[in-house]
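The complex is shown incomplete by one protein chain, all other protein chains being positioned as in the whole.
And then subunit A:
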Amino acid sequence: MASRLAVFGIKGLRTPKVPAGAVAMSGHGHGSGAPDFSPIIGKREVVGFGINGAPTYGDRSDFPLPAIRWKESTPDILALRKKELGDWKNLSIEEKKALYRASFCQTFAEFQATSPEWKQIVGVSLVVISLGLWVYYGLVAFVYPPLPETFSEESRKAQLRRMLDLQTNPIQGISSKWDYEKDEWKK
């Protein structure tokens, strides 16, 4: 609340019409004792306490009813409000929606809708990854020298054979799995 008032105070400083700090004090020239928030909220009607008593609007599910109406009270809306005094069955769907939108900015379905931004993030990430892969393939194809001879299948077979001949790791390792009498892998 204190920070809110501080913000209003700062906004008041910026607006030449309002003396600094006037917002936080009781209203000038109104005589009702209520603070004058019109420099901040215009003609929007203050209709409740809201979250913390500050005349702010916000669509949120834990405080579904903010302190002020969303739209200013234009003649159109005031005419609609007069009709609202009567039976609500006489209101058309369009008028009902207009009344709702005058009080509230977004419906629950709207402000709770998931942002589709994740699609862009996933897409751009995949593009960057694929670019990296293309760069790697390019390096392999045009920059790096060919792999050494020892990477050929023949060489690797010879290395394995030599490991077996040397009886490498005979207790639990590779040579323990080789049958030296039959000269083949143990079954």
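Just a few scattered comments:
Basically, contacts are C-beta pairs under 8 Å (C-beta built on N, C-alpha and C of every residue); 3 or more make two chains touch, one makes a residue touch a chain; residues count from 1.
Here, contacts and distances are computed from a predicted model.
One chain of the complex is hidden; its UniProt record names it "Cytochrome c oxidase subunit 5A, mitochondrial", one of "Small ribosomal subunit protein mS29", "Electron transfer flavoprotein subunit beta", "Cytochrome c oxidase subunit 5A, mitochondrial" or "Cyclin-H1-1". Listed residues A:Lys96, A:Arg156 or A:Lys177: the one in touch with the omitted chain is A:Lys96. For subunit A, the list of residues touching the undisplayed chain reads 47-50, 61-65, 81, 84-85, 87-91, 93, 96-97, 99-100, 102-110, 112-113, 115.
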